[in-house]
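With one protein chain withheld, the remaining protein chains of the complex are depicted in position.
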Amino acid sequence: MSKKVISPGQDIVASMVPEFKKRLQEIIIEEGITELDIDLTGVEMVDSVGLGAFIATHNTLSQKNGKLTVINASNDIYSLFKTMRLDQHFEIKQV
Amino acid sequence: MLIDHETTDIYIQETNQSLAEIEQNLILLEDMGAQIDMSLAKRVYHAMHVIRNGASLLALSKMKELSQKIENVLGLICTNRLTPNPEVINILLQGIDHLYQLIDRIYSNDEMDIDEQSVLLTGLTSAVLPDNIKQSVTEVRDIPLPDGKHAFQIPELNLIQVLEQGKNIYILIFDLIKDVQNKNNTPFNFVRYIQQHGQIIDSMFDIQSVGTLEEQEYGSEEMPYFVLLASSISDKQLKKALDLASHQIQQVTIDLDDLIHPTTKQFQQGMTLSIANQSRKTDNKKRVDLLNAFSCELKFAMDCLSNQSLSVGKKRVQSVLNSLQDLLNQENSVLASKILWKIGRNIRDYAYQSNLQIKFYLKCGLIKMDHRILYRLIEPLTNIIIQMVRSAQTNTTVQICLKMTTIDHMIHMSLSFVDPQVLKQETYLNLDIAEKKIQALSAEVKQSFELKAGLNIAIRIPQKIIIIPGYHIVIDENHYIVPKFNLKECLTNLDPLKWRKEDSSIIFNHNEKNIRIVELSNKDVSYFKNKQSLIVCEVGNKCFGLATDSTDIFEMDVVCQPLGKQLDSNPLIVANCLLDDGQIAFVLDMGFLLKMLDNNKHSTKTI
Partner (left out) sequence: MAIAFLIIFMEVNVSTQKAEKDGKVDLATFYVGEALCGMDILKIQEINKNMEITSVPNSPDYVVGVLNMRGRIVTIIDVCKKLGLQKSDITDTRRNIIVNSQSEYIGLLVDKVAEVVPAEWRKVTPPPSNVRGVQGKYFEGVYKKDNALIAILDIEEVLKDESVS
């Protein structure tokens, strides 16, 4: 059971997502992290591809019986995730 | 009762079958532990939903209330808000037992004790649900998605609210990449825009199709996203406003009435009823044809006999009797597994109450037996198994197996421990009570203990048994069985003034009608005044009464043993049988009793 926090610190959009996903893969697969917190401090926007990254991360962690938690989400992002019922799949915490 | 008897009868039959399946599935769910098979849970939920709808259609308020509550709890299990642990399953099973009782009492006007029902219902919700969920317990409606894999589960209350406002309900199908990203839009704005055209009741991602981080590396990205939207605008307008292709929008048709008074299910029920009716009609026709064939054979036999071709005549009669017996056997025989699974339920309940771990295995293959025998085996077999468990004295799981085989028209049942070493020393059980019940079925029980094989209880039952459905009565300390179709009525609380003697017959006056009494021994009126009840019997188109000492008649399907040679010529009885307590009862020859009635008319001669 190993935990880690990752803080992208920027908007989670198509341009940075491939790099972001690579980093996520490293953490989960190579470092064997099972509990991952994604800290959204400083993140104002998440686009579709970004959403895809969150979902994919959740799927990968699920396979390993792990858990994804999103923390420090802004109001907008929090309400978006809630409306899209992503909170049914992983935990989302507001600032 | 608002609906006709036939419909109600079908509902009773179907509900009983359904309840049995639900019961079995609940026990399966309990055994699954944490990893429940959701499709099984949903099947149970749906089955209870159908029962509830039927109850509502037939205006059976208590059944509707109880089945609704059970359905709610099942709904929570289906949406993963509640785990089916033993406590939950126990309450649900109690609820099912209660439903069985309600179904049994459909025709009687005895209202079930109101307190009993409400205690059970309160128990059902309070014992089982955490506080925050209790409030929101309401019916949940499935709205399936066109992909066939997913469905929205919406509290009916929400749907009712939306429909009452006159809105339409649509399923919108998106791919966030295609419909949002590739159109240079953001999810935030996209959702905002939808919300401007209606109320999002619910939405869901098909997260599996999105894939894992690894899968996304190789495949094209797709993000299927479904929205359940309530909107006042038409589907055409919505398509235009949201720039949707035809396949991306689907209107959901739910009638408001349907939610409040479930008529669509009523239609389905109607369908089942007419299908059931049809099959009953064909079955009946088959029976009538068969009986016609038999009566022709019998007529032929009678001709033979009157022409002195005795052996041919007798053979024909015998073959008709054999065929009738086979027909009855066929009609009454079912797969043993269909009824004996109940033993598993009893064992499960016992294990739960005594805090033990017991696993019961039923291995009966495709063996068929008369269902009346199977039902009567449940209790004594359960009894034996519980005694076996008690004798085991172990802290680990006790595993018991019931194996059935057929050899030479005999059914062999064998009860043993899966692990014969469970009993450290030679043990024999006191099976007196269970034995008597099994012996009443013309069966044999034998216990044996062998070093390697351990304890074994073997039961042998003949496959072909003569069963007479009848009523058990007592007259002058003798136990008799009156065949069911001969018994018309049972009168109790007899007014002693209604007895009188006329010519040489004893008469009882009931509701202005004179019932002539058959006397088994020459007694005068004072003897009859002490009798507890009067059985009114019907033989052909004639009626007569039998005075008995029993305060009630007990319905029994008795297994008959042929009379010994010494008793064969006894005109009063046709067969003898064993009761569950080992007592011997005699099956009355109703034809002879009728003859006695005629004899009484003319003389005071006793038999």
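Each chain carries a letter (A and B) given by its place in the written order, and its residues are counted from 1.
The working rule: a contact is a pair of C-beta atoms (placed from the backbone, for glycine too) under 8 Å apart; a residue touches a chain by one contact, two chains touch by 3 or more.
Because the structure is predicted, anything quoted here is derived from the model rather than measured.
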{"item": "Chains still shown that are in contact with the chain withheld from the display", "value": "B"}
{"item": "Chain not shown: contacting residue from B:Val210, B:Ile573 or B:Leu597", "value": "B:Ile573"}
{"item": "Contact partner of the left-out chain, one of B:Met223, B:Leu242 or B:Ala443", "value": "B:Ala443"}
{"item": "Absent chain, residues of chain B that touch it", "value": "435, 438-440, 442-445, 476, 478-479, 520, 561, 564-573, 576-578, 582-584, 586, 607"}
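Quick note on the criterion: only the chains that are shown with their structure count from here on.
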{"item": "Length of the line joining the C-alpha centres of chain A and chain B, rounded to whole Å", "value": "51"}
{"item": "List of chain A residues in touch with chain B within their complex", "value": "14, 21, 24-25, 28, 45-49, 51-52, 55-60, 63, 76, 80, 83-86, 88-89"}
{"item": "Interface residues, chain B side, partner chain A - complex", "value": "176-177, 180-181, 186-188, 191, 200, 202-205, 207-208, 210-217, 221, 223, 225"}
